[in-house]
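Here the complex is missing a single protein chain, while all its other protein chains stay put.
After this line comes chain A, so read on.
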Amino acid sequence: MIAAKGLHKRYKQTVAVDDLSFEVRPGVVTGFLGPNGSGKSTTMRLMLGLDHGGGETLFDGERFTDIRRPMNRVGALLEAKPFHPTRSARNHLKMLASANGITDARIDEVLETVGLGPVKRKQPKGYSLGMAQRLGLAQALLGDPRTLLLDEPTNGLDPHGIHWMRDLLKQLATEGRTVFVSSHLLSEMQLMADELVVIGRGQMIFNGDVDDFVREFTQSSVIVRGPDADAFVPVLEAEGATVTKGGDGELVVSDMAIGAVGHLAFTEGVELSELSTRSASLEEAFMSATGAAEQFVAREPVPATTTGGARHA
């Protein structure tokens, strides 16, 4: 169990983390979401005492900096390539293991687990980002910890690697471990996470089940198709529904339940070929929840004819 209370971090005029409190339960994967610059990495560093700020985080009741041989209790992966380029992967882990009473056999075991066994004695300066992430995960798993904190662990992994990582983290959670993982791959998070902590501009936006998050920040829509669908629009709007036209000519109806739409079609004698609901994705919920909390907003793409880009090409 992780219990974060009143985490706070300020860089001069900027508040990076603003009084964040949340709990991460064991036995489930908890996703940590937020737009770029929202304070996810800073929060994780605060939790581990790497950054100084306000508040405290307890790992099974103890602060990280008070834990003797912490790798046996909490495993962390925070940066993409945190190793010396000429120290072999095995020696890198051996160095960390030596401070935590971890055996050489365990080092070899985790290197095999993450797939780096064949290159464990080679210098990691030529590692791809994916291989570096695997070494980082090996580092986090080294002490067989009850708690894992992983910052963007799927960065740089190929689709097989992402699939493997997802299965591994879910497996670790089912073993009763506490798994707290940040990612910007929302589709992955939807498949992996059971619970979410969502922040924006350092502030808490949501803490709870993934399904609750999607429900809270999106609306389910009703899809209507039929030969007289256009004629059905004013009828629906007169009853208070919001109607938009989809790309394939279907009507997307919100603010009205599917049963009410079906009943209205029946009473008005409108022929329908499709009446279904469309649930929102985690990505849609995320966009809805964090839209106002984005720190770095990119300009919308402008068609090439407007900018003259095609002429310059």
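The rule is simple: contacts are C-beta pairs under 8 Å (C-beta built on N, C-alpha and C of every residue); 3 or more make two chains touch, one makes a residue touch a chain; residues count from 1.
What we mean here is this: contacts and distances are computed from a predicted model.
One chain of the assembly is not displayed; among "Sulfite reductase", "Aminotransferase class I/II-fold pyridoxal phosphate-dependent enzyme", "ABC transporter permease" or "Cytochrome bd-I ubiquinol oxidase subunit 2 apoprotein", its UniProt protein name is "ABC transporter permease". Residue in contact with the omitted chain (choice from A:30, A:57 or A:139): A:139.
Of the options A:91, A:203 or A:254, the residue whose C-beta touches the omitted chain is A:91. Within the complete assembly, A:49 is the residue of A:49, A:117, A:226 or A:262 that touches the hidden chain. Interface residues of chain A with the unshown chain, by the touch rule above, are 45, 48-52, 64-65, 67-71, 74, 76, 78-79, 81-88, 91-92, 94-96, 98-101, 139.
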